[in-house]
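Below is a slice of the complex: some chains, not all, each in place.
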Amino acid sequence: MIHFLANPARFMRIGARLLPWCWALAALGMGAGLWFALVVSPADYQQGDSVRIMYIHVPSAWMALAVYSLIALVSAMALVWKHPLGFLIGRAAAPLGTGFTVICLVTGALWGQTSWGTWWVWDARLTSVLILFFLYLGYMALGSAFDDADRGNRAAALLAMVGFVNIPIIKFSVDWWSTLHQPASVLRMGGSAIHPSMLTPLVLMALGFVAYFLALLVLRVRAEIAGRKVAALMMAGAMGGAGEFHDN
Amino acid sequence: MTDHRPSVGRADRLIARDIACIRGGRLLFAGLGFTLAPGGVMLLTGPNGIGKSSLLGILAGLAPPAAGSVELPTDTGRIAYLGHGDGLKPLATVAETLAFWAAVNGPGDPQARRQAIEEAMEAFALGPLAALPCRYLSAGQRRRVALGRVMAGAARLWLMDEPATALDGAGARAFDQALAGHIAAGGMAVVATHAPNALDGAEILEIARFAGTAPRFADPDTWGPSVGQDP
Amino acid sequence: MTAFCALLAFDVRLSFRRGADTMVVVGFFLLTVFLFSLAFRGDTALLARIAPGLVWVTALLAAMLALDRLFLADFEDGSLDQLLLSEIPLELVVLAKAAAHWITTGLPLIAAAPALALVLNMNGAGLAHLVLSLLLGTPTLTLIGTIGAALTLGARRGGVLISLLVLPLYIPVLIFGVGVVTAAIDGMDASVPIMALGGFLLGALALAPLASAAALRQAAR
């Protein structure tokens, strides 16, 4: 697989073919999801309409975790196979994952204000998500902290792998420590414990988020490849001999 | 892309194959190769900035080459590497410095280790300096300590960057003798230098011969900033 | 094993000879608490209330202070190249460095903690648990710190980057460390946070040398 994609030209072609489908799926999923979420699904008997925050909060939380896991995975692959594609995907995915994490934190805080009466508590779930946010920041900062881009890629990839210990902590924190936060009710052993009227919009929104993420990811990777091409051509063209130096 | 780190080869020689080096996006040299047999010395020469130090780093395995591969001789033991800097701790005394590095790199047997240290101290006239912290040393004295460290290690392959920097006449002679002794015992050495006439019997590798004719940068049709063969 | 001992002894000896790191860390620790008590003009009730958090936060910051020097001097003067080329497993080198670092910064910190606890009017149980939590917690901080220090070698903004990288991993240690002390002061059962701290330590002991060694290999020039 990785060797199949190892040619940038091929990757660009496949990405270009995938892109419209991703956009369509994203629009469809989020559109239908929002329709179900805001119109069709009922208000919660305890929480009222504020429960509708869930349809943003939960998918973005899932995405925050999934994107980080993806970064850790491609980082490991890149380090093992010494192939830069993994670095490229990881670096491209990080800002997107950070965005999802921020959305999760903000919607969670809003929700917390309405249902727990406080924006923030230092419980295990919330703290570990905050840690995830810092890890994303650290990953991005480390990756761009070296003059040698390759060195930055490798350092960031290592950090991504180290930080992966946080993912299971986030996932299981609600089970290991009694907290204010909701325990898992959709993605758990023994089947989902949530009413279908709520499950449908949730799943639709999640699908939309995934498609949206993929679309942006392909765009970003393509832009990076194009940028490299331009830089390489410019340097090769503009410089004779020792020439000018570019910090990357 | 294959692993470019030096591998331990089957033959009893140091083999560099088709090495290319890129620093700061600039191709320094490509297609550089040589073989060094036991008892051989290879002098690296060339103008400032051509890539002598970079090549030494690649041979040592401290940095991967952009292309090509390095094969270390069987049973090299360790590699001794001496860069432009001396790598001394300002607060450690000369004796402590040598003892520490001999414990890390030198012969395992304490008796042999002590003797190796003593020989190195004697070769570079470090005796009177033994109790001085390194930060009190003059430039040439520092270099002698760094050379003493190389000598006290049990390495068969010495990689050295302008070893005679700051040495006076006696120091330079002491180094020549130490190198001759190392060679006579079947050791090998790769030495970057601007004074290639100082050593007779040594091969000379003029790096400028392999200098990148035109600057080549990241190949836009492959992924990495790599040169030469790619999967 | 000889190599490990040689590494440890050399580092500890030079570090104590320089004295700076140990004294900076302990000095910083004492100083901060002193300045706080000065800033609050001896409002003892307030000080007692903030004591566990104050001591742990200060300990954490102090431990962070000396982190960037963990591998930097070796990196800059070329000793790191020498260590990479030696036959000692790099993981062992990292462990030795971490041990030396902890002996010269963590241990003195713990030795200084009781004095502060007394100044801040902590009770006996609180004091005992403070020392215990620091004993379990600070080695973890050091081990996590080695990862940050190794990853940022040669980076453009080394010092800050380390903080950014290790901070998220420090937070759990801080929370459970404070948890141990407050639980003990309030007369509650502290075994859960103590076990958590122990677990962190074991995890860090297993993972940190691997990660740091990998990072150091990348860092060589």
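Read from first to last, the chains carry the letters A, B and C; within each, the first residue is number 1.
In this text, a residue touches a chain if its C-beta (ideal position, glycine included) is under 8 Å from a C-beta of that chain, and two chains touch if they have at least 3 such contacts.
Small disclaimer: the values here were computed from a predicted structure and weren't measured.
Beyond the single copies displayed, the complex in its entirety has a chain composition of A x1, B x2, C x2.
Keep in mind that, in the parts below, only the chains that are shown with their structure count from here on.
Centrality annotation: C (chain centre taken as mean Cα position, compared with the mean over all protein Cα atoms).
Mean C-alpha position of chain B lies 36 Å from that of chain C. With centres set at the average Cα position, the gap from chain A to chain B is 46 Å.
Taking the mean of the C-alpha atoms as each chain's centre, chain A and chain C sit 32 Å apart.
Residue positions of chain A with contacts to 2 or more other chains are 147. Contacts with at least two other chains are made by no residue of chain B. The touching residues of chain B, when paired with chain C in their complex, are 57, 60-63, 78-81, 83, 85-89, 91-92, 96, 100-101, 103-105, 108. Across the complex, chain C meets chain A through its residues 147, 151-152, 154-157, 161, 164-165, 167-169, 171-172, 175, 203, 207, 211, 214-215, 218-219. Against chain C, in their complex, chain A makes its touches with residues 79, 122, 127, 130-132, 134-135, 137-138, 141-142, 145-147, 151, 154-155, 158-159, 161-163, 165-166.
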